[in-house]
Structures are given as structure tokens and as C-alpha cells.
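Only one protein chain is missing; all other protein chains are in place.
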Amino acid sequence: MSRIWAVAMVVIKELYRRKDFYVLFVLTALLTLGALSVNFFDDPKIIRYVKDICLLLIWLSTLIIAIVTTARQLPAEREDRTIFPLLAKPVSRGQVIAGKFLGCWLASGLALLVFYVFFVAVTGLREPHLMWGAYVKSMFLHWMMLAMVVGLTLLGSVIFTAVSSNVTICLVAIFGILFIGEHLAKLAVKQAEPVRAITYTLFYCIPHIELFDVRRQIVNDQPLPGWLDCGLASLYAAAYAGVLLYATWLLFRRKSLST
Amino acid sequence: MKAVSPKLLFPFLIVLAYTLGTVTYSRAVGRAAIGASDEGAFKKLLGDGRRLFAGQFVEMADVYFHSGMYPSIFDRASQPATKAVTGAVNDHDDHDGEDHDHEEHEDEHAAAMTPVAENWLEAFIHRFRITKHSHLTEGNEREILPWLKLAIELDPQNIETYTTAAYWLRRSLQRPEEAEAVLREGLRNNPTNYELLFEMGKLYKESKQDHERARNLWLAALQCWQRQDDAAREANGRDLAKIASNLGELDEEDGNYSQAIQDLELAKSVSPHPEAIQAWIERIRAKQSAP
Partner (left out) sequence: MSIILRTEKLRVEYPGGKMRQPAKVALQGLNLQVTQGEVFGFLGPNGAGKTTTMNVLLGFIPPTSGSAALFGIDVRQPIARQRIGYLPELTYYYKFLTAEELLRFYAKLFGLPRSETDLRIKKLIALVELEHAARRPIKTYSKGMRQRVGLAQALINNPDLLILDEPTSGLDPLGRMKVREIIQRLKNEGKTVFFSSHEMGEVETVCDHVAILHQGELKATGVVADLVAKYHANNLEQVFLKIVGYQPQEVA
């Protein structure tokens, strides 16, 4: 475990020493504060649209951070040849994969925490009673969702040669799931065979990352699912991340290290 | 030919770029002055696509109005639901004598908004969605206003956005001045629109108790309605009934019973519920004949 942890720590160091996170955070902060500064009918109590915009930007930013950080890990190790001194140590390829996953997931979680602190600060400017419990639950679900995103991107990084292809394909797949993932069964009903069977299969096979999107509850001050449901969702995310990691290891263990 | 020093070339390029920029800009400004008026940054940026965004923002307002419980486009394809945020305006404006069973309507509305799970996975996903149907109350209606304001900016020709924003400002937030400002902006962009005139009349009658101005505005609305072509008049008959019945109610309140009966006769001619209006007319006639 200490070896996996060591690999993970390098990934985290990489995140906070690169500019991506800072650029996205500043952009989110500027856009949110810009939205907050707009005067709508001289009513200072209006807040929900600011929460909505801020959460949307947080979702976009953390998805970009998670995908871009993960997508470059293994290709960069091979291109920069850092994989050779790394694997010349008593580390297995499986441990490298696990370490990269853990690092990217923790790094995305840290970024998420910073973004949520900002969100709570902005919300606190206009809302007298903050929904602390709901915010913690929302962030936890968001973080669990990122485990699936990181797993998916890591798998993509051993399939696709170019980082840009992997990033693009992962973004398209993830936004596709976010928009229509939960409605695939409804779409399937209206299709003829074999499209119907394919759509149903897709519905049951894809990682339902939209499940973890509880922004609407947060924006509209509605109750979030209970901790039991959150626990089940976490198991769902963990199972998917596990399957994706296993697939990544199966491909990576036989992969040539040179580019 | 003697080679030009790169140091000289750089200021020359700057001067050239500045000159071209100035000339092009002044020509563009000249053309804009001759042609149409300035159409705003949104039109320049988005073109006609801005209407799509405007529609999306009105929907956002509706989502907020339902406290986040809102069907997806896939759910709406099977169960069409009206927008409550805009529908409420018409519900309250209709004075055609039809009896509204509000609770029944609300139940149907809530049922239309509730997505139905058809398998275990959908059922699990629905546990992470808002399941309690409610509308914004106690001044929280203010939360829909930013989206309506943005929709107005993006699509100044969408009348429903002005009337909806004005309605909520006037009725729930008790801010008639802001409501009037919204309607005036709408009238500046759509000077002959009868719906805006009608809503302005409602504002003067209900919020400012200025019956005289309300009457004038509704009469102007009536004229604008009549100036439409035949097809539009055919399609918008219900609006005429709405204007005429509100005029009738106003005249009845002011004791102008004959005028009220005239207005209601006009409303009856286009109303889908003429019998209810006839009953109303009878009530006025009874009042008129009473000592």
C-alpha cells in the first residue's frame, strides 16, 4: 500500500504544481462573482441562480481537472520515459495503475474541496442558513462520481495513443451520460429491434454518473437522498471504478513501455 | 534595394494596423447609423440562436418555480405539461366565469411533473431526484426573476416573458414599480402588443387602484387586438374574451353597468363558456334594475 500511496502523492504534487487547477478556479470564481454582482430588480436576496451557475462551473471544472490530469498520467510516463526508472523499482504495473488512480482521485477530491469552500463562502453572502449537511453529502457524491470518471479516463489512456483523443472521447462519453444516461430506457422503448436491445444494454452497462448529480436539490433547497442511498451509490461507484481499473490493468500489464 | 531595418518595420506595422482599424471601424459605425438601430450584444453574439437560449431560460425559471422538480424532455414527450410559471399568469387573468377546480388541476399538474420509473435502475436513480412537488411561495418567487430577465434580454419579442416577470413582481413580490418598468421595456420593443397593454392595465387596476388608467390601457389593448389580421383574430379569440371580461368587471365595480354589459356581450361572443358570461350579465342586469 505504501508504494501505491507514494505513486499517488506524486500525482497530487503534479496537480498543485501545474497551472490547470488555478486557471479553472480563477475562472469559476470570476464568473460566479460576476453573476453575483448583477443587480436583478434591486433584490439582494436572489441567490439561487448564483448557486446554479457556481455549481455548474464546479462540475465542469472538476470534470476537466479529473479527465485531463488522469489522461496524461500513463502517456506522460511513457513519453518522458519516467516509467523506466519507476518500474525498475520493486513496483508492479498493477501498483502503478492503483497509485495513479488513487492520486488522480485524491487530487480531484482536493480540487473539489477548494471549489466547495468557495461555493459555501459565496452562498453564505446571501443565505443566512447554510445547508451544511446537504453540502457535505453533495460533495461526497460528487467525489464518488469522480472515481468512475478517473477510472474511465485511466482505461482510455491505455487504449488511445494520444492524450487529446482520450480527453475528447472521455468528455463526449461523460457529457453524453450526464445528458441522456438515465433516459436511455425510455428511448429504448420507442426503438425497433435490434436498436432497442442495444439501447437497453447500454442503459444497464454504462456508469450512471448522472446519478450523483444533486445540484438541483442544492440550488432549490430540497432534501438530498439519505446516507443509506448515498452509501449504495458509493458502492455502485466503487464497483464501476474497480471494474474499470481491472480492465486497465489487463491491458497495461502486456503493453509495451516504449512509445 | 536597401534592406529595411526590423526596428523600423515594427512601428510601421503598428501604424498600419491602427490606421486600418480606425478606417474600418468608422465605416462600420457609418453603416450602422444608416441601417437598423443597435441590436444589442446578444444578437451580435448569438444571432437567431439566442431565442433557443431564451426559451431555455424561461424553462429554468419554471424549474425554479417547481422547486427543482421538473420532468426531462423525455418525460415531457410522453406527458406534456404546461409551464406553471407562465400558466399561472393566464389562470389568474381568466375571468370568463368558468369554475376552476384548483386542487384537481394541481393534482394533475403534479402527476405530469412526476417521472415514472419503469425498471429497478430508474427507480434507484429517482431516489436521487426531487420527488416532492411544490411551488415557490413566501417571496421566494423572486428566484425566477434572473432567468426571466435574461430571457427578455435574449429575446425581446417574446411577450410571455415580460408578462410573466411583471406578474410575479406585482402579485407575489408587491413591487409594482419594477413590474411597470418591465412592461414598459416590453412596450418599447413591441409597441402595438395588446397583451402587454392588458398586463399594464392589470397592474394599474390591482396594484395602483387607478381604474381610469387601467380602462384606457385595456381599451388600447382592445384596439390593438382588433388591428390584427383575420387569422390572428381567429386564433386569439380567448384573449379578446379576457380583455373584455376584465373591462366588464372594472365597469361593474365602477357602477357603469350598461358599459359592463356591453363589454361582457363582446366577451361572450368569443368565449368558450358563453353560458357563464350570460349568467354574469344577468347578475349585472339584476343589480341595474335593483332600486
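Order as written gives the chain letters A and B; numbering starts at 1 within each chain.
Following the convention adopted for this analysis, a contact is a pair of C-beta atoms (placed from the backbone, for glycine too) under 8 Å apart; a residue touches a chain by one contact, two chains touch by 3 or more.
What you are looking at is a predicted structure, and each value in this text was computed from that prediction instead of being measured.
Enquirer: Using the contact definition given at the top, list the shown chains touched by the missing chain.
Expert: A
Enquirer: Check each of A:L36, A:V91, A:A173 or A:A247 against the chain that is not shown and name the one that touches it.
Expert: Of these options, the touching residue for the absent chain is A:V91.
Enquirer: Which residue numbers on chain A touch the omitted chain?
Expert: The missing chain touches chain A at positions 2-3, 5-7, 9-10, 13-14, 17-18, 80-82, 84-92, 95, 256-257.
The rule is short, and it goes like this: only the chains that are shown with their structure count from here on.
Enquirer: On a C-alpha centroid basis, what's the spacing between chain A and chain B, in Å?
Expert: Distance between chain centres: 39 Å.
Enquirer: Which residues, counting only chain B, touch chain A once they are in their complex?
Expert: 60, 63-64, 67-70, 72, 74-75, 78, 118-119, 121-122, 124-125, 127-130, 132, 139, 142-143, 145-147, 149, 169, 173, 175, 178
Enquirer: For the complex, give me every residue of chain A touching chain B.
Expert: It is residues 38, 40-43, 45-49, 52, 141, 180, 182-183, 185-187, 189, 203-204, 208, 210-214, 216-217, 219-222, 225, 229, 232-233 of chain A that touch chain B.
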